[in-house]
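I'd like to ask some things about the structure below.
Omission of a single protein chain aside, the complex is shown with its protein chains in their original locations.
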Amino acid sequence: MQALEGAPAPLLGKSVPATRGQKEGQNVRRLGVLISLGVLLAVSATLAACGGSSSSSSTSGSSGSATSGKPLNIGISLSLSGDFSDPGHAAQKGYQLWAKTVNANGGIDGRKVKLKIVDDASSPNQVVTNYQNLITRDKVDLVFGPFSTLLTGPAASVAHRYGYAFVEPAGGGPAVFQEHLNNVFFVQPAPTLNCGDPFVAYIKSLPPSQRPKTAAYPSLDDPFSSPIADRMQKAFEAMGIKTVYKTIYPSETADLTPVVEKYVAKKPDMVVAGTQSEDAYSQVKAMVQAGFSPKFVFLANGANSPTEFPSKVGAKNTEGIFSCGDWFPTSKAGGNPQFVAAYKAQYGGTPFDIDSTSAEAYAVGQLIQAVAKKTGKVDNKTIISSLHSGTWSSVEGNISWNADGSPQGSDMLLEWVGGKLQPVYPPNVALTKPTSPKPPWGG
Amino acid sequence: MHLFIQACILGLLAGGVYALMASGLTLAFGVMRVINVAQGAMIVLGAFLSYTLFTKAHIDPFVSVVLLTPLMFLVGVALQLVFIRPLRADEREELSLLVTWALALGIEGLLSVLYKTNYRSTITSYADKSWRVLGYHLSEVRVFAFGMSVVILTLLYLLLTRTEFGRTVRATVQNPVSARLLGVNVDKVSALGFGISVATATAAGAVFGMVTPFFPGSHYDLISRLLSIIVLGGLGSLGGAIIAALFMGMAEAVFAAEISPTWSSFTFFIVLIAILLLRPQGLFGTNERGAL
Partner (left out) sequence: MSRLTRTGVLRAVVVFGALAAFPFVFPAQWIVNIAIFTLMYAGLATAWNLLGGFSGYLSLGHAAFFGVGAYAIAIAFTHIGIGGSGYKPFFALPLVGIVVALVSVPIAWVALRVRAATFAIVTLTLLFVVQQLAFNLHHLTHGSQGLALPPPPFDVSTFEQPFYFAMLGVFALAFFTCWWVKGSKLGLMLFSIRDDEDRARGVGVRVTGAKVIAFALSVGFTGMLGGVWAYYIQFIYPQFAVDPLITIGAVLMAFLGGKGTVWGPTVGAFILVPAQQYMAYKLGASELYLLGYASVFLLIMLFLPRGIIPSISDHLARRRSGRPDEPPGAVASAPRATLPGGMAP
């Protein structure tokens, strides 16, 4: 809030002598010009200052128990405005919740955690500027990854240059790992594109007679949608499942009726769709309208939202639909019950309202904590070398990484069973058994 | 063949809504020589407003059109008075492009603050219903949307041809200097014309929100399509815009169904380039002003 009062003053101040100068010039036009310039600067200052409140409040000021030594400063750039601002805010919640929890328990190595969260407005230029500033100007001790995914790459290479560990919750696409940066650690069980693997494994586990014979692959043109379906298509074709239809539709496609009509005509046993959200709902609705119910339906995303999916397609139409997830509210993974309880206490709502992005961000903090506990140190070198060896536990499950920071585990297969979304595969994380084939629409 | 006809039907229904969207854009150009880059943002704004009325007050979007259009007409008049009128006449065509672009960004920014940036859609009880005619789907929402566009465009046509105000508008479009000499208050016509343009955008937005998921940034995609449509139809030509909109709607849908959905938005650009090469003034435009 200090910024709110502080910032506009000097900028407005600049325009004062200028206005005074108008007296000698006796020139009305010039006055207009200068006033508008002053207004302009004032507006930009106010604009910036408005944001000040959000960023200054984001420094986690929790009243921890007795802590010693200087605080552990952690710098994070998040998209709190612009196109990615919704998940950006979810990540912010996760980070802040972690900092609060840690500080309530005495901090890390007796050092109180202080988060410096800055906004990158969903712009790659700003994310580079922000991590540059955090590292070389503010000299923070650690940095955590940004949201979104697309901003992780540029940010990771800045961090790499300065030898900072880059533990990040969101950047799981291949471009990030292609850079072979040894400081990157993607804190999810598996790279984003492998999210269909558990479903493939599940189909493989079925007796051949129960497996589907034909499949359709309609996917969204998005970095984290169509490549998932492509990968699954390869695996299924290797198993002898015939591809009868494949298409990639652009993200503006609002109405998928024409796409769905096309694959309905081919009557595939299985529909594997690389979807995001709205397009997943639209496909389900179009299938319901066409009265076509395949034996297996896998929707990469959209169907894994516990509250939104049934509200968009109708609760009775969800039964038997598969999707994938990296985190689940009722999971028993490292510290998850505590995370869910703390989240509820802090932000309210039910466990099913928690955005998995919050859990991912929380997990980033957990890992740092775990390294500190094991080695007694929290410097970047130690973090990088420690995380590269062994398996680490977090709310995202037990994770280990290859040299490029790509996690080596597997996501979980979720299915709508009895009106509830449940992890069903692999068996070690399943809360119930997968069921197939899918019943007709409407139960 | 079945798919082809189904695509044509879908495209025709979508084209009707495009026609409504484009009518305001081409009207504003005709009257003021202003290309309103904010038209897309106004449509998205209309979609959000009717979404809010629907989710908060349970007002059906087709009903909210009746409430919103007069309101947004006034907003449009105000915007014209505040942002476009003060521009110097000799720079207006040039500067108005940038001013309306800034308006578009401003509306996008405002909507991002108010509604966040995820996708919304107005889901009415009849959203998923469709009629089957001879084996073809006719989505109820789309048919209603098409019908509403026809009604509004007819009203607009009657307004322009049968009323005193309409005559002044057409006179302004054809020749503002002579219109002024004949006693037409061109400033007033411009303001009202812009108001009508925004009102049609709002109405189109209400139905847009029912057939398409939208978010504050949706306007970029919309405006590039609409601009292609009005160039194709001939800038300032209302009839041209309507025919171009129907044609583009169908071309896009057929392209998506028969060739590839990923490349379907290219139909707009291909047609645009062809037009520039063959007939830069558009299908129904003339080299002179005024073919409304």
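Every chain is named by a letter (A and B) in the order it is written, and numbering of its residues begins at 1.
By our rule, a contact is a pair of C-beta atoms (placed from the backbone, for glycine too) under 8 Å apart; a residue touches a chain by one contact, two chains touch by 3 or more.
These figures come from a predicted structure and were not determined experimentally.
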Touching residue (missing chain; options B:71, B:151, B:182 or B:273): B:273
Selected residue (touches chain absent from view) among B:64, B:139, B:172 or B:237: B:172
Interface residues of chain B (partner: the chain not displayed): 29, 31-33, 35, 37, 83, 85-95, 97-99, 101-103, 105-106, 108-110, 112-113, 172, 176-177, 180, 186-187, 189-190, 220-221, 223-224, 227-228, 231, 235, 262-263, 265-266, 268-269, 272-273, 276-277, 280
Residue ranges of chain A at the interface with the undisplayed chain: 3, 7, 25-27, 29-30, 32-33, 35-37, 39-40, 43-56, 58, 80-82, 85, 118-121, 123-126, 128-130, 132-133, 136-137, 150, 153-154, 157, 160-162, 173-176, 178-179, 181, 221-223, 227, 250
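We adopt the following convention: only the chains that are shown with their structure count from here on.
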Chain A to chain B touching residues, read off their complex: 81-86, 221, 247-250, 252-255, 257-259, 261-262, 265, 277-278, 282, 285, 288-289, 312
Residue numbers on chain B that touch chain A, as the complex places them: 3, 6-7, 10, 112, 116-119, 121, 123, 128, 130, 137, 139, 211-213, 217, 221, 253, 256-257, 260-262, 264-265
